[in-house]
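Pasting in a structure now, in structure tokens, and then I'll have a few things to ask.
For this depiction, one protein chain was excluded, whereas all remaining protein chains were kept in their positions.
Presenting chain A:
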Amino acid sequence: MTVIEREILIEAPRHVVWQVLTDPAQISQWFSDDARIDLRPGGAGTFVFGPRVNQLDGPIPVDLVVQAAEPPERFAFRWAHPAGSEARVDNSLLVEFTLTAEGEHTRLRLVESGYDQVDWSPQVREDTINDHAKGWDTHLTTLTAYAPQRSASS
């Protein structure tokens, strides 16, 4: 229930898929409107959602931290941690892309995990938990509005 795993076969070599996954100009075609990524382990980045999908509040920046950047095999980052906090195992989601060559094609595997690890100590006040859930809900709502629109137009 709390890990998302997906695989897709792409009729293009790995270096092309790698470019689509990591090049900000390409990311804007399938994910956020704008992206900045320091493509090395520990490197910081930001996905910017909006303003089209969120005209009331303006663009929403969502921070990420690169966990792995091994072209053309593996790209992983953590995100969805509370704004202003460091991404840790217990406060963020881990997105891992694995690219496997199949002849001239690429099998792309996605795993998003961390739904189980995200933890709050019992002392954490309930309003803190609610605030966190609120922020998460907001950006997921933004993503929902965005993804189908983009994939339909590409």
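What we mean here is this: contacts are C-beta pairs under 8 Å (C-beta built on N, C-alpha and C of every residue); 3 or more make two chains touch, one makes a residue touch a chain; residues count from 1.
The definition used in the following text is that contacts and distances are computed from a predicted model.
A.B. asks: So one subunit is absent here. Using its UniProt record, which name fits best from "Transcriptional regulator", "Amino acid/amide ABC transporter membrane protein 2, HAAT family", "Transglutaminase family protein" or "Phosphate transport system permease protein"?
C.D. replies: "Transcriptional regulator"
A.B. asks: Considering the whole complex rather than only what is displayed, give the residues of chain A touching the chain that is not shown.
C.D. replies: Residues of chain A in touch with the missing chain: 1-2, 4, 6, 8, 10-13, 16-17, 19-21, 26, 29-31, 106, 108, 110, 112, 115-120, 122, 126, 129-130, 132-134, 136-137, 140, 143-144, 147-148, 150-151, 154.
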